[in-house]
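Here it is: the structure, laid out below.
A single protein chain has been omitted from the complex, and every remaining protein chain is retained in its original position.
Moving on to chain A:
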Amino acid sequence: MDLLKSIFHTFNPDVKAYPSAKAFDTAAKSYAASVTTNLPPAARAVILQQPLEAIQNVQLVDSSTNTIGHLAIIDILLRGPTPAATPRELILDEALRFLLRFDPVQIRYVGPLFKSLLDDLSNFYTPKVAVELLSNAILRIDPSGSVFTSTHLNMAKLAYDANCIEPALKVLDADILYYVRPSASTRLELNDTALQPQNYIPAAGLTDTVKSTSVLEYHFLQAMAYISRRDWPKAQLALERVIGHPAKDKGVSKIMAECYKKWLLVGVLRDGKPPNLPSYITSSTRSIYNGLSEAYNNIASLFPTDGAAALKEEFEKRRAVWEEDQNLSLLEEVLVSYQKWQVINLRRIYHQVSISQIRETTLSAITAETLKDDGEVLMLISEMIESGMLKGELQIGSTAGESYLTFHEEYNSMTEAEFAAEVARCHASIEALTKQYRATNERLGTTKEYARHVLREQKRMDKDTADAGVGFDMNVEDEDLMTGVLGSV
């Protein structure tokens, strides 16, 4: 036990005790090495033999202060054979406590170890707990959640497979803006407070290298999670991230095509009409998508029309397609919402309308007929008002047919103060984005593509001064250069 103490208590986690940040950095690094890779086998054996004592030992130092040591012991205990006398729950509880309270700076010194712990979390806990812990860990490492890591994907997979999306939402809702670049190998002082998450996460080894497919898969799972919660706007955004993923050669991968199909349906569910592709999607990609999803395009274009029968027929006719694409339940959702959107669209025509009129003018896409009695319509509408889908008010009359629906304005008027606050929020967020743009600009400035571009530009300038008369040549070269750069960007 003394051996353990002599190893684990050598590190003082208080930054103030060190003369400089650099000194802390050095100390933390050597400590991390001494408790992980350089840990004497004897110490490991002691920990495995006397788990309780080992835990108590580290409990003397709080996990939020000595994160490095704590993680090392927990890792050994979780993986090593522990004596049968020691209850597994105890170790798991200890790990849980650690995961909730670890120090986000110190953890950077034991990144790979921590990441492997996160990777295996689903083996130790039930999915629900694991998702909660993962999302907590991701946000502790990077409070903005804006850097994509391999843990993101693991969490999304786990959350979606086990259908426990609620605890993952905090991470899923965060906007991902950065992707790690494997080439960032320069040695960083990991405790530097000015360090951005997109820099320290890869440097600390807190993520695996990420592939483009992982990015696509993550956003796909994100979209599926939102779809299962019927959160159409967010699902649509997530799907747009997949279908708009930059491609080098105008191609469209299978996952992108699948997402395009879902995106059409989700867009219809969200707005009641076919969605518009974002502006950054090139026309060639657009036409590829169009060609790939004729059946879905038909559904989307039939949705805003009066053709309930045509919609139903199209649905029945292509049932095999929907099943093959595993979109059947989404399609059913579309059919159910058809009549709801018909009702919503009535607000453009009526200020007040009777329930019986609604029954006569709207068709259900499931039967291609009107609803059977006014009571059903009344139910449908009160359901819509309750869910917030329809802004309006019911005036119940003596019978269902004599009840009236009054449509409210689509948007509520805000007070000036509320409006100003909202504008200020947008302003602040755009300001923040501007900073991030600058950071990205710097990052781009250090890429080889850019260096090459500058070099060529210089060469061109030299050439220009040599024979300034050849304006035509210059133009051609300019165009060449543009295509070259755009092609690779």
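Here is the rule we use: contacts are C-beta pairs under 8 Å (C-beta built on N, C-alpha and C of every residue); 3 or more make two chains touch, one makes a residue touch a chain; residues count from 1.
The working rule: contacts and distances are computed from a predicted model.
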item	value
"3-methyl-2-oxobutanoate dehydrogenase (2-methylpropanoyl-transferring)", "U6 snRNA-associated Sm-like protein LSm1", "tRNA-splicing endonuclease subunit Sen34" or "PCI domain-containing protein" - which is the UniProt name of the missing chain	"PCI domain-containing protein"
Touching residue (missing chain; options A:V110, A:A225 or A:M256)	A:M256
Residue touching the undisplayed chain, where the options are A:I176, A:L190 or A:L335	A:I176
Among A:K5, A:K22 or A:K459, residue touching the chain not depicted	A:K459
Listed residues A:H245, A:K340 or A:R359, member touching the removed chain	A:H245
Missing-partner contacts on chain A, residue numbers	157, 160-161, 175-183, 198, 209-213, 215-217, 220-221, 224, 237, 240-241, 244-249, 251, 253-256, 258, 278-280, 326, 348-354, 357, 395, 404, 407, 409, 411, 413-414, 419, 422-423, 426-427, 429-430, 433, 436-437, 440, 443-444, 447-448, 451-452, 455-456, 459, 484, 488-489
